[in-house]
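Only one structure is covered here, and it is reproduced in the block below.
Removed from the display is one protein chain of the complex; every other protein chain stays in position.
Order as written gives the chain letters A and B; numbering starts at 1 within each chain.
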Amino acid sequence: MDVTTPMVEFDRVQKSYDGESLVVKDLNLAMPKGEFLTMLGPSGSGKTTCLMMLAGFETATNGEIRLAGKEINHIPPHKRGIGMVFQNYALFPHMTVAENLSFPLEVRGMDRGTRETKIKRALDMVQMGKFASRRPAQLSGGQQQRIALARALVFEPDLVLMDEPLGALDKQLREHMQFEIKHLHESLGITVVYVTHDQSEALTMSDRVAVFNDGKIQQLAPPEDLYERPDNSFVAQFIGENNKLSGKIEALDGETATVRLHSGELIGATAVNIGGAGSETLVSIRPERVEFRHDRIQEGWHTLDAEVLEFIYMGDLFRTRLRVAGHDDFVMKCRNIQGQERLSPGQRVKIGWHPADARALDPV
Amino acid sequence: MKRTLILTSALVAAGVAAQAEELAVMSWGGAYSKSQVEAYHKPFTEKTGVTVVDVVADNPATPIKAQVEAGNVTVDVADVEYADAMALCDEGLLEEIDPSILAAGADGTAAMDDFLPGAVTDCFVATIVFSTMYAYDDTVFTGEKPTTIADFFDLEKFPGKRGLRKTPKVNLEMALMADGVAPDEVYDMLETDEGLDRAFAKLDTIKDSVVWWEAGAQPPQLLADGEVAMTTAYNGRIFAAAVSEGKPFVSVFNGQVYEYDGYVIPLGAPNKDLAMEFLAFATQTQQLADQAKWISYGPARKSSGPLVGLFEDGKTEMGPYMPTAEQNLEVALPSNFEFWADRNVELSERFNAWLAN
Partner (left out) sequence: MADMTATSPGAAPQGLQTADGRPLKAALAASQARAKRRAFYLVAPLLAFVLLTFVLPIGQLLSRSVSDPRFIENVDRSSGEVTPIMVELRDWFKANPPGTEPDEAAYQALAQGLAQLAELRGQGDVGTRINYEAPGTRSLFTKTARRADDLEAPFKEAILDVDEDWADPVLWQAMRDASSRYTINFYLAALDMTRDVDGNIVNVPEDRQVYLLLFKRTAILSVLITVTTLVLGFPVAYLLATLPLRYSNLLMILVLLPFWTSLLVRTTSWMVLLQSQGVVNDLLVWAGIIGDDGRIQMIYNQMGTVIAMTHILLPFTVLPLYSVMRPIKPSYVRAARSLGATSWTAFRRVYLPQTVPGIGAGALLVFILAVGYYITPALVGGSSGQLISNLIAFHMQNSLNWSLAAALASLLLAGVLVLYWLYDRLVGIDNLKLG
């Protein structure tokens, strides 16, 4: 394979189930070999459909899907050589762990010796070597997860698809498994397409994240860009917590926009995804970028008056809900550092942020 | 079906037993039950005010055995074949009937002299003489028509399916007669192993073409559906289908087997006295003659004979349709109850084995 040939390619792919509406609208995507790409989005956004088309369980209504440069639209799933981890693991309940792992090797006609070596290696890889003779029902959720992973990898596919594989695990185990999967990805050099609706999972694990909504990729970018520099209001809203202030563009000067909020205040913001002067916009500010202490609000920052509505102690953070510019749901997060001031409801404060942290985006 | 019928009859009869002025009479259903309802039940209700409930079974002797054995008798009177009555009586399953309750003949003859020979026994009073004969659909055989019992067994001359009752009784006799045995030698022959083998061998010749029937209402239906070309049947059923429904059925009495059929009272009948009263009423000269108006079975009293006139349609002369008519008795066999009381179990088993093999 040519180094420049993408491992996976979606070329103007469309998918419709009923002939009336499109579930996937004009999808274009190219993944280089070895990438860990996450498809993130709310349910019904088309991300799982894309994964199923790639796996071969759904056919594209239009467009081409290419695997290592070869069109695979009409290749049945079992000939695609793609490993897959399912949402509920789909471990075969009537087979032992070893038999489950042996299955893909048997259908490939490998002899017993080869199979045993590969099974052992795969089980050791997920630290489940002792469980070869157990049945799936005798394993915990996390253990089943590891076996599912081992089974998807045992026949050494170049591409592995994972469909919300950690959805059924509790938070701690999930975080642990995230690192393990990431680690496997790096050590094996495989290409991974990962589907989840959990944004923190996406940010933690991925090289790039494709945010899906309404059948389209809203933004395809590395996690940092996604969080720091969302392209539109949906991404800003979907990734992490976000404050929105609605207003109109008063003036536009290159990268900088001046926005007249509906409550009358005038603020500056980084222009990202807006029309010309006079058009509606949503200004987005991350809660942890908001300050209220005079000593920390610096020259050139925007400030607004605010009234404290609620104060929540969250351990590592203080979460304060404020009324700002007519919005009741403005959130400010402060780290629980030594000497941090605790606000109480009814208190009036002045809040501020760096102009670069306010991004003027499309109105929803 | 049989079980359903028994069940429903049991339910009906159970309901009946609860009320005093009702009498459950079990019979064979169809045209035959109808003739009894018209000739016996209705006049009896008119005279006494007692409602007579008509209960139906494929063979009433079967539920009687079961009911008395189980100590749960729900019918008061039952209509059974002579041989069955003898067997039931011997086993003590029936009430004894005092012959003095029977009415004298209309012409004044004493009851015991008026009834045909053997028609009244300890537990049984005959009402009719019925015959098992065979019938064919006239439209099937356009050329030569079957006329003898041998024709029934002749598949080459008269191709087509045959209907037979699923019992050894009658079939074995007919088989021998078809094989050329004279009627009065049939039972002697059947007492021997060779005779039995010969009868079964004759049955073997048509076995593959036989559709077996169990309820008396089935043969006319089989004929009407075209399922069989000819079938044995109770002569009254064929008469009813041919004369009242206008079916093109022709009865062949050659090789017929006739016997008494009549009333018995099961041991422990819920309304025993009323049952006796009904039995005496139904077996009077006029009632027996009346029944022949509805179905072509011969009355069991001599004095009833002259009173038998036309069929209910007012134009059909009953005489020629009676099993006891002279021209019908040329090759005919009275059923031997003693033979069957003795041999029924054994021959049924052999018959079942023969059927299954």
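Definition applied: a residue touches a chain if its C-beta (ideal position, glycine included) is under 8 Å from a C-beta of that chain, and two chains touch if they have at least 3 such contacts.
Keep in mind the model is a prediction, meaning the values are calculated, not measured.
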Which displayed chains the unshown chain touches: A, B
Residue among A:28, A:88 or A:279 touching the omitted chain: A:88
Hidden partner chain, touching residue among B:87, B:217 or B:332: B:87
Residue, one of B:72, B:139 or B:352, that touches the chain absent here: B:352
Identified contact with the non-displayed chain, of B:69, B:113, B:138 or B:245: B:69
Candidates B:38, B:54, B:154 or B:227 - the one touching the absent chain: B:227
Contacts of subunit B with the absent chain, listed as residue ranges: 1-4, 62, 65-66, 68-69, 71, 87, 89-93, 161, 166, 200, 207, 210-212, 214, 225-227, 267-268, 338, 341-346, 348-350, 352-357
Residues belonging to subunit A that touch the chain removed from view: 55-57, 76-84, 86-88, 90, 92-94, 103-104, 107-108, 151-152, 155, 161
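What we mean here is this: only the chains that are shown with their structure count from here on.
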Euclidean distance of C-alpha centroids - subunit A vs subunit B, Å: 89
